[in-house]
Every structure is written in C-alpha cells, then in structure tokens.
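The chains shown are only part of the set, and none of them has been moved.
We call the chains A and B, going by the order they appear; numbering starts again at 1 in every chain.
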Amino acid sequence: MIKAGIIGGTGYTGVELLRLLHNHEGVEVIAISSRSEAGQLVGDFFPSLAGQTDLAFTAPGDAILNECDVIFFATPHGVAMKTASSFIDKGIKVIDLGPDFRLRDKDEYAQWYGLENFQDDLLASSVYGLSEINREQIKQAQLIGNPGCFPTTVLLALKPLIENKLINLSSIIVDSKTGVSGAGRGANQAMLLCEASESIKAYGVSGHRHYPEIKQELSLLSGGEPIGLTFIPHLVPMIRGMESTIYVDLLDTDTDVQSVLEAAYKDEHFVTVMGAGVVPETRSVKSSNFCQIAAQKAVGGKLIITSVIDNLIKGAAGQAIQNMNIMFGLDEKSGLSSIGLLP
Amino acid sequence: MIKAGIIGGTGYTGVELLRLLHNHEGVEVIAISSRSEAGQLVGDFFPSLAGQTDLAFTAPGDAILNECDVIFFATPHGVAMKTASSFIDKGIKVIDLGPDFRLRDKDEYAQWYGLENFQDDLLASSVYGLSEINREQIKQAQLIGNPGCFPTTVLLALKPLIENKLINLSSIIVDSKTGVSGAGRGANQAMLLCEASESIKAYGVSGHRHYPEIKQELSLLSGGEPIGLTFIPHLVPMIRGMESTIYVDLLDTDTDVQSVLEAAYKDEHFVTVMGAGVVPETRSVKSSNFCQIAAQKAVGGKLIITSVIDNLIKGAAGQAIQNMNIMFGLDEKSGLSSIGLLP
C-alpha cells in the first residue's frame, strides 16, 4: 500500500485528490496538510467526506509527511519550489500540481510568475508530467511538474499533428473556455454565483501564465521549431469542464486528420478520438480522467481541433494520479476508472 | 461474475446504472435494451461512454436478456408489470426502478397510475427495496420494487423517529426540492434550460404519485397507524440532487433527537447523520449513494428534519445496485464506493 500525503489540501485540487485516492485500492492518504485548518477534521471541513474519513489536517511541516512514499503539492506557485527538496532528499517522490517545475526557462518563470526559480538541480531533474507525452521519463522520475489544465487540452490535441509535421507552426490560435473551478476556492467576488453565472467573458487577454507553458511544449513536440501562438481563455458559467478550440492550417489540405488522430491514440486509454463529425462536449468527460478530441475542416479552409477535459481531473488531480501510477509501476488506470457523470 | 441486463436503457436511470456498474468488479452488463435505439452502439448514443464499451442496444425481447442473472427495469410504469414474470419464471432476479411493485394496495396503484395492476402474485412476493429498512427481506427476494426518490429522503429521515414513537403522526409536512433530472430525458419544453434554469416552482400540488408510497411506508414503520401527510415537491434549477425539509411535532419536546438518529444509523454506511447544527446540502452527496440527514428545532417549536440524496443514485440506480448486492450476498458497498463530487 503506497502512503500518500497532500500538501495544501483545502482547495478544489486537494479535495479532488482525496476523492480519487479514496477509490484507489493501492494507495492510502496518511496525511493532508493545511496552514489555516491544521487540527480540523477533514470530514467536517468537506461535507462530502462527512463520516468517510478520520483524517485531520496537519500543519505543513508535520513529521508524518516524511513517512509518505509520494507527496502531492496542491499549492500556489513558489511553495513546492521551496519545500520539495526536503522530500526528494529522503527518497520520497513528489508531484507538484502547481507550476514550479513546468517551465524549463528560468527567465520565463520569473517573468510570468514574478518569482525567481532557484531550484536549478530540481528543475533539471524534473519531468513535465503529461502522461501521454512523457510516459517513459515519468517512469524514472522522482519529481513531476504536473501540467496546467489549458496546456493539457492543447498538447493532446496537437501532438499527433505536430509530430507528423502536418500543420503550419507559425499561426496557431487557441480559444479556450473553462468552468469556474479553475479559479479556486478563495472568496473571490468575481467568482460569486451572482457574478459568474449567466455570463461569459474573455480574460487574461494581455497574457496568461499557461501561454509560455503551451508554447514550450509545442516547440518540444516539433523538435525545437519556433511556434507562433495566440491563446485566449474564457470563463464559462459552470463548475467543471474545459474546452479548447484550436485553429490551424494544414500544410497539405488533403491530409486525413481523422486517421492520424485515431492512429496516434489507439492505445491510449484516456484519450478518445471522436467519430468523424462528432464534436466533443465537456459534460461527457465530467468527473472522469478522459480527454475527448475531434478535428474538422471549417468553411474557409482552417482545420479546427476541439478538445475537452474535466479541468480538475485530467487537468489536475487525475493526471497527477495517472503520473503516480506510472511512477510506481501500477496499472495506469488505477483509481481513475470512472466514466463521465451524465447528466 | 454476475451478468446484468438493463431494460429501457436510454434514460438517465439507464445510463447511471451503466456508469455505476462499469465500476462494479463483480458485475458485467451483458445486455441493454431499447425499443427506439436497438442496434445503436451505446458509446455513440451516450458520448460519456465513447470508446468505453462495445455494447449495442438490443431490442426489448432479445434472447440475450434471458442469460442474465439480474434484470434492472429502467422503464415507465406498466412495463415491468407486463414482462417481469418471464424473467422471474426463469429464476432471474428482477429489480424494477419503476413504480409497479411499490404500492401494496392495487386500488391506490390504479388511482395514481391510471392502470390496473394485475400481477397479484408477483406483487405479493415483491419486496420494497429501501435497503436500510427491508434488508432482511431483500436478501431473500427475487423481485424488488425499488423506491421512489422522494420517498427515500423521507423514509430514511423519519424511520428512527417513527419506530421509536417520538412524533405525532397526524400532521407530517414534507416540502421537497428536486433537480431537473428527475423529469427524465424526454424532449419536454418545460425542462429546457431556458425554461427551468433561474427559476423555482412547486408542482404536483394537487397530488403527486409518490404521496401514497410515502404514506404506505410511514404507516408500515409505525406498525400500521394512520398517517396525516402533506407532500409538496418543487423543481430546482440544477441537474442532480434532492432535499426534503420535514416538519413534525415531537411528542416529548425534550427528546434528544440527535442521539436517536446517530444510534439508528451508526452501522449504516450510506446514511450519514450530520453533526449537531450542521445542515446537509445536496452537493455533498452529488454522484454518491449517500443520504445525509440532520434534525434541528425551529423557532416556534417544530422539529425540522432535512435529508438529502442524489436523486439518480440513492434515489434510483445506486439503491438498485445496493439491493442487488444484498440479493447476491455481495459487499453492500460494491460499485458504490464513490464519495460526493465536490465541487
């Protein structure tokens, strides 16, 4: 039985890790920490867990965390960077659901996060945890930078097209839409039901932190080519779900994109290529670790790829558990067998 | 491996049975029937199942159904009454999620459902499948009338109070609220997002089919006493979830209701009595088989019991699987281990 710890467990990512690991037969969560809630029973804090667990939140520095085989950081940027090494040094595997080990370029990190990343060695040893892209490195990794939610939708959608050199890399436009849970559980006026429901808006138009992450990984997929990228996220009045509509130009307009996608993902359990002409909707993957993808040609000639995930699962906690399964040699689907909650 | 069949699989109850049984290690769904969709692939019909199953809908009379160990009827009233006996006669266990085997009084059934129940013997041999009330009979049963969703909230809330003779039975008022999924998947104008969201209303004020079912079972719990019941359901703008607020008078106002409830349910996995002063919300049980219950005294002296479930799970498909587990001697929690999806 793998012993897992969660650092920063009071947010939506934390409770989603708890929920998913609750159904994982090979893992037991033995510690969950919170600065603000230390001492509080988890089942009192999250009413969905009332009566289902005896866990209480510990303080972040509690020694119990050192008894874990794996630590999940469900914390804002900067936290894992500061404290991951203390676990790594003890041989404990670390999966950071925050952004500290995603960007390879320290200047980019500093520019987008307003913070110096001083962990050169850790960064160098870490693996970007998009399971379907880096599975082999993940197997050997002790430290994972778990991908952002938006990048996950885009990278899975474009991987086969870029690896097969099928699209023009100089003008990729990504219009993404996310449910409100991505904004977290903090008491933010803009995320009140009265402010965020019955409305849609773009945000981060002048720049979003997932931009450099998408660009970095697209470039890596292309073998190091420069990428011309535009990325605009939108806030949608729903709890969970994320969709990206991606506009690209095929180099050869006769390419059979459907076949390329199907071939690329025929052995991937968590990536579903929709039948020709079927457009995915986020509700189909709600509460599951699946990513559904489709490609169609639009009037005017652009190729349109649409890609949907549950932002809290394949976009965060589920992908983290998938990575953990890979790191520990477990069945990659363990704890992640749920299909979409419909309706 | 138990072989299960689902009759009438294109509605919300049908797909929920599929979803839950997908995670049940001891059961395989070998057949799912539909008059309208026979021949259609299940994974094409329900996009949440795309790529996850090779099942196709069969016609209702298909022979494959006879190879099942258990048949779930997810059909409107009248269907199970007509066809359940053909399975019963072959020794196949039957769980009817419709109402044909809930009401003991055939006149009541005829009055509320506009249909004669001609299956005297079947009705006599059937068990009302509220697992926490009739577990012992369910173990022996071959035919289950699975409870309605509203009755489930009310019966679990009042069972300990009635069995302990703590409340006045002559004036029980139940004000219930349900998400829209209870209205089903038919193309009903009143259930369009534009008609049903951003609104709340009472319905069935002059009479709802769950009224006689609640009254029958409350009377049985009391040992046959007459029950004075008022029951008004309301439609709430959400997909899943059901709440009942129940107004009763304690016979002795000093009764420690909290202790009574806790004692009654201390060994029941799926019924959670909330801590004193904590009011349950439907989102805490969303996507789970739990029922959460609380009792508090209101200004003015009434005792208020509130009770929440996921109407499609503990109120339908989950309870049906719980009953199946009991009937086949499996762990009652098999396939039902998920906790609430929060947020």
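By our rule, a contact is a pair of C-beta atoms (placed from the backbone, for glycine too) under 8 Å apart; a residue touches a chain by one contact, two chains touch by 3 or more.
Just so you know, these numbers come straight off a predicted model, no measurement behind them.
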With 2 chains in place and all of them the same protein, how many does the whole complex in this file have? 4
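Note that in this section only the chains that are shown with their structure count from here on.
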Where the centres are mean C-alpha positions, what is the separation of chain A from chain B, in Å? 36
Applying the document's contact rule, which stretches of chain A touch chain B when the two form their complex? 12, 15, 19, 22-23, 44, 46-52, 181, 185, 198, 239-240, 272, 274-275, 278, 280-281, 283-288, 292, 337-343
